[in-house]
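Remarks on the structure that follows.
Here the complex is missing one protein chain, while the rest keep their positions.
When the chains are written out, they are named A and B in that same order, and each has its own residue count from 1.
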Amino acid sequence: MKRCLVLIAVLVSSAVFAAEQPPRQVAPATVTMQFPEAFGEMQRPAVEFDHKAHTEALEAEGCEACHRIDDKGVLIPLLKSGLEIDNRDDLIDAFHDSCMGCHRERLEETLPAGPMTCGECHVRRQPGVSVRAEMAFDYSLHARHAKAFEDKCENCHHVYDEGTEELKYEKGKEEGCRSCHGAVDEERKLSLANASHRACISCHLRRIRSELESGPMLCAGCHDLKQRNAIERLEDVPRLVRGQADTIWIHGIDAKTATVAFNHLAHEPVTGSCSTCHHQTLKPCDECHTFAGSPEGAGVTMAQAYHRSSSEHSCVGCHAMETARQQCAGCHQVTSQSPADRTCVLCHNGPPPGSSALETAPTAVDPRLDPLPIPSDDYPETAVIEALVDTYEASKLPHAKIVGKLDEMVRESRLAGRFHVDTETLCRGCHHHSPIGTRPPPCRACHSEEADSTRDFPALKVAYHRQCIGCHIVMNIEKQGCTDCHAERSGAEEVQP
Amino acid sequence: MSISRRGFLGGIGASALAAGSVEAEPHTEHSYFKVPDERYGLLHDTTLCVGCRSCEAGCKDVNELPGIEQPIGDMTVFDRERRTSDTELTVVNRYRVDDVDVFRKHQCMHCNEPSCASVCLVKALVKSPEGPVLYDPDVCVGCRYCMMTCPYYALAYEYESPNPRVMRCTMCYERIIEGKVPGCAEACPMGAITFGKRSDLLVLARDRIAKHPGRYVEHVFGEYEFGGTSWLLLTGTPIGNLGLGSLENVSHTPLPELTKSFLSVVPLVLTMWPGLLLGFYAFTKRRNEVSEEEARARVVEALMQADEETKMKLASAAERAGNDKERAIAQAVKKALEEQAAKEGSDE
Partner (left out) sequence: MSDSAVPEKKWITPFNVFAVVVFVVGLPLVYLRWFHGIGSVTNLTQDVPWGFWIGFDVMAGVALAAGGYVMATAVHLFGMKEYEPVVRPAILTGFLGYVLVIIGVGFDLGRPWNAPHMLLQPGLASILFLVGLHVGLYCTTQFVEISPALFEWLGWKKWRKIAVSITLGATIFGVILSTLHQSALGAMLLITPTKLHPLWYSPFIGLFFFVSSIAAGLAMVTFEGMLSHKFFGHRVGIDQDRLDKITLGLGKATCITLGVYFAIKVLGVAHGHTWSFLGTPMGLWFLVEILGFVLFPCVLYLVAYREQRPKLVRFAAFVTVLGIILNRLNVSVIAFNWQLSPKQSYFPAWTEFWISMLFVTAGIVIYRWVVSRMPILDNHPDYSSIH
């Protein structure tokens, strides 16, 4: 009997430990030491190296305890012993010698040290979820760095000269790091992580040691979401000048349609950084996204690059995302999903390809919007909707007020103004699927009171409510309840208390 | 025990009768897959639902139930997830998904192969050819097995009544056979509920998904789940986020199928068990008889052996007795002769 009790106790306690736990978060400063795939499967789980713990423990010794600073003053972000070893066993030995060697030394000096046994570093854990935030440069951060370097771009920017096999600076060819540095090391071309760590941290370290104002040196300073968002931002960010024109004609090589006048200057303030549009390189879009598509452009053709509505890098895509804003969503999200066909000419209104007019840059033009009409029979101040009066009184729609508000919001946005040149566009949000003219048809002209069960077409009551309430919801307008729009009829059948 | 042949046959006859009468293998009792899809259904588009609860009011109106306790427009009603009750045949609940409020109406789903109808032992719940699952309170015994099995928790009971009924959405059967539309569908101002033929609604649902890419999850819930339901759902988020987590990715096999494996065992037991058990009895009886016979044989043998021994004892006793007698006679003769001799001697 006693044996049974022991067995039960063991089972119960092991089950308690095996009980489901919430997913494990891996801190930004924890480096999972994953060996290259070429080295095959490892016997033990990857070590999760707590960099933060080590920097805190070795504060006195500084970074040089593990890293080395080369003759150019660059902090090499790899274990000083582990660099350039391409042999699996040698690499393992190198790490073991470094880590356990250091721990052993410290233990001999009776200092607090890390583990010495296999299982304490190679801990078998549930897969964790990394909370490391990606670091990105925006205009503000770039401007602050530019100021610190007194606009001397060569301090950070370089290109690789194939001939001399060296890095050098070329004015006018400055790019974002991502244009060359990819996800993994490729022989001498370092990964983005390695390259940026070497460039950024070395410099920050130098400045900190010289007691100058500097960026973060520890992992969390850039990769912890809260700390990253707390980085100081400039109020007025100066324009990032790299020789770009204010306005240009977009005329892709081999493109057939009329060219597009593009106001580059106007677009700069609405992006966070150049890479919002120039997502890979600062070269013009059609250099990689050729007419028929190319490997450099990942097969994305020129037309797709400019027009794909699901991509934030394309013109149409970004504009579509803007229509999801609260001020725009009522018409754009509820009624129409895709741009109407007639909007092509709003952009493609430049000279045809090959024209000599393309040699002069286009003139920037501010949107000029017609004023709204004066209220009349055709454009009523208030529209009384008397159809379907039953439980509620007729609804008094403040027609002119609504259109006036829409007009006000359009005028506030340069983008909206560019596309809403015609006041008719304001009508089309509600008076959809029909020509506008001087007096658009009323809802009941198409939506009958009786439901048409042969097709997916709302009856009049549904049409009214879906249109109005749908718009109010996405625009966060408070009037969403029944009596907000139509008063209850006294003496009507009591449906609710 | 001793039983007469008559009694034995009577007992077996009774069990055979039971076997015949309880032949309960259901041959697709409630399977309507072969019926042409003229059945009605309803499509609920949760992306259109705004939580106005006009459907609840409409339902109560049509079914003459007591009015809603919390008025339409009072959003605090959504603070807790409600379920259907004996006075609320349908409820709308609010779910917070990615910082957006999503509403969903819940009620009996009028399954194609309803588990409630399958488990009702008095056939109070039946699937009608028109689509709705109908309930007859006049035959209902109130066992509430239907409530146990409903995977949607859609049925409710009048626990406070001494004459209780199961309360559930009826798909307004009386209205739809008159060509009218269920109360909820008529009341909904947003058109989030569409009534029509189930097959048409499936086409409509797929059309909507195609026309509005990104708006819907590309799945019509209720098309196949547990054999399919008459209420179909279009959602913008997986249904697990809308309170139907236990129904996500369930099998397409109708629930009543799960009982068929057991029910098919019933006639097997009824036919095999009598023979099997009689067999046990017969073996036992035979074994008892055999052991009794062996016992009897041993007794006879023992008796016989005893018999032999007795005879021998008697014989030797007789012999001894015989010997004793001879000696006694010899002694007596000798004595007599000695006496005689003594007497003659004294005379001389």
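Note that a residue touches a chain if its C-beta (ideal position, glycine included) is under 8 Å from a C-beta of that chain, and two chains touch if they have at least 3 such contacts.
Since we're looking at a predicted model, the values are computed, not measured.
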| item | value |
| --- | --- |
| Contact partner of the left-out chain, one of B:Val100, B:Val203 or B:Leu263 | B:Leu263 |
| Residue among B:Val92, B:Val133 or B:Leu255 that touches the chain left out of view | B:Leu255 |
| Contacting the left-out chain in the complete assembly, out of B:Ser115, B:Thr170, B:Thr194 or B:Asn241 | B:Ser115 |
| Contacting the left-out chain in the complete assembly, out of B:Arg144, B:Lys180, B:Arg206 or B:His219 | B:Arg144 |
| Missing-partner contacts on chain B, residue numbers | 1, 3-4, 6-8, 10-15, 18-19, 22, 24, 26, 29-30, 83-86, 115, 117-124, 137-145, 147-149, 151, 153, 155-165, 246-247, 250, 255-256, 258-259, 261-263, 265-266, 269-270, 273-274, 277-278, 280-281, 284-285, 287-288 |
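In the analysis below, only the chains that are shown with their structure count from here on.
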| item | value |
| --- | --- |
| Parts of chain A lying in touch with chain B, wherever the complex brings them together | 337, 451, 453, 456, 458-459, 461-466, 469-470, 473, 480-483, 493-497 |
| Residues of chain B defined as touching chain A within the complex | 48, 50, 52, 54, 57-58, 61, 67-69, 71-73, 181, 188-191, 194-196, 200, 204, 207-208, 212 |
